[in-house]
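The complex appears here minus one protein chain, its other protein chains still in place.
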Amino acid sequence: MLDIRSLSLSIAGDHGALEILRNVSLTVGRGEAVGLVGESGSGKSMTLRSILRTEPRNATVTGSVTLEGVDLLTLAGEPLRMLRAHEVSMIAQNPHAVLNPVLPIGRYLAEGMHDAQGLSLKAARLRAGELLEQVGIDEVDRVLAAYPHQLSGGMLQRVVIAGAIAGKPKLMLADEPTTALDVTTQAEVMAILDDCRRELGMALLFVTHDLDLAAAVCDRINVMKDGEIVETGVPDQLRDHPAHPYTRELMESRPAGILWSPDATPAPTIAKGHDDFSY
Amino acid sequence: MTSPTDLTAGSPMITVTDLTKTFRTGKRVVAALDAVSLTVPAGSCLAVVGESGSGKTTLARIIVGLEKADSGTVAVAGRVVAARADRRELRRRARTIQMVFQDPQSSLNRRLPVHTAVDEVLRVHTDLGRAARRQRCEELFALVGLPARFLRALPEELSGGQRQRVAIARALAADPAVIVLDESVAALDVTVQGQILALLDDLRTAKGLTYLFITHDLSVVQLIADQIVVMRRGRIVERGATADVLGRPQHPYTQLLLACAPRPGWKPQRGVIRALRDEIAT
Partner (left out) sequence: MKRFVKRMGPLGMVAVGIVLVVVLGAVLAPVIAPYDPTVGSVTQRYLGPSAEHLLGTDQAGRDIFSRLLWGARSSLVGPLIVVVVTAVFGTVLALTSVWFGGLVDSFISRILDLLFAFPNLLLAMLAIVVFGSGLSTAALALAVAYIPYTARVIRSTALRERNLPYIRSPQLQGIAGPVITVRHLLPNVAPLIITGATINFGFAMIELAALSFLGLGVQPPQADWGLMVSNGQQSLQKGYPAESLLAGLCIVITVAALGYVGEKLGGRAAAGRKA
């Protein structure tokens, strides 16, 4: 469904052209979740931006980015706007950058749907409530009336997801959506993202620096370094038989200790109240 | 300056007793620390683990002298440190306990070459002349794996990992017995994290240092900590040897943290998370 072929992007700088992306090729099938894993400077964010056409203006782009047959790199103006409204949505790392601080959540969501799908404001309001339920928010009315600064990071990210799935897009791009969250909140938001995706049959391109996180929700993972994709595969295969030295390096930098897991053994007895161990 | 041999390995290097601190913002009162007590044996590495709001950063800042506790005491190398951290007290404390901050970008003055950060510490805590200081800078840089040519470099010419090495060299300059590391590898790439943690571990063994490592990342804990203390909302909920706590957690909050930690084969399970959260609430 999404087919990126030989995508190369460079930016003219003070000392010659800077190559950000080099011959990047990847595919995302309908309803498939694909991960893009890399460290800082690998070009993973720029890949997403190229899909949405928000790359820097002075960038030179070659190659093709095809969504259901249409080459996105040739689009501009109205067709591009339609694309952003209906086909592809994106969630990014910082929800505060996306949510208008002077709008209550309900209005933000309703207006978004009104603009993009042409819903009446009343219908949009109702739908907003439904969406919030879908992302696991219990106190829907409270959140609809709240302003962004009154809600926690995890809550805001759920709102952003709600806004992103409102138009039932065919493809969702996620750029490190949980990096700024606490680990427990991250797990919840990832679970919600995974559930929503499956329910909607939505394809997902998930960008992160955490290989295990990607493995938790993705069917396939591309490993990226210095603007290139160095390896592609199923999570198990990458973990057990990494082919490329960089993938191996990523694997090896993780510790080998045993971490408790909820489904491993029956939960041990819980000590209540303050403990007073000392050593 | 306390040398590590003054205290036998294993005896308490840091002792925190009933430390309490509350923050008041307008009408809200937040208990950042609630009667927290812990001990860090000399030569070991204790990880303080928690999420945001757990109080772990406040704890570190009080121990180092950046904040003042409301009540409770902190003893370092056998001496109780004064609550009132004026300049003289800070200078004295800095000879024993130093800090490495989280963000490599902002922990160095971007307008000055990086050796000045180390040189400044040497100037305050030693009597060395200029040439001797220069030599000591070179030695410290070599110790943290930085070639001498980086001495004159500006921070922007260094990578994140290299800047953190400079920060570590700066922490070592005063020849302390204790180093407090506040999320010191969190801003680094995963592959670089491993290198820096390995460096820190080597230094600890070589110099008999004691580490207090504040982190939210369990893989960091596994790579460097002997013992771990888990904090939530200003309280310690569990403590023990790293392998024990991470392998057989007793408290539901620790279990929750572990259930949420990505690792090979991990999947986020809403049901489990909800159940553990409910258990904590009771």
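Note that the chains are named A and B in the order they appear, and that numbering of residues resets to 1 at the start of each chain.
Simple rule for what comes next: a contact is a pair of C-beta atoms (placed from the backbone, for glycine too) under 8 Å apart; a residue touches a chain by one contact, two chains touch by 3 or more.
Remember, it's a predicted structure, so these values are computed and weren't measured experimentally.
Interchain touches from the omitted chain, evaluated on the whole complex, reach B. Only one of B:121, B:190, B:203 or B:221 touches the absent chain when the whole complex is considered: B:121. When the missing chain is restored to the complex, the residue among B:139, B:156 or B:202 that touches it is B:156.
Of the options B:14, B:108 or B:258, the residue whose C-beta touches the omitted chain is B:108. When the missing chain is restored to the complex, the residue among B:36, B:144 or B:174 that touches it is B:174. Contact with the chain that does not appear here is found for just one residue of B:14, B:64, B:81 or B:245, B:64. In the full complex, chain B makes contact with the omitted chain through residues 64-66, 87-92, 94, 98-99, 101-103, 106-112, 117, 120-121, 124-125, 156, 170, 174.
The definition used in the following text is that only the chains that are shown with their structure count from here on.
Averaging C-alpha coordinates per chain places the centre of chain A 31 Å away from that of chain B.
Considering their complex, residues 39-40, 136, 182-184, 186-188, 190-192, 194-195, 209-210, 212-213, 215-217, 239, 249-250, 252-255, 257-263, 267-271, 274-275, 277-279 of chain A touch chain B.
Across the interface of their complex, chain A is touched by residues 39, 41, 51-52, 189-191, 193-194, 216, 218-219, 222-223, 227, 235-240, 242-243, 246-252, 255-270, 272-273, 276, 279 of chain B.
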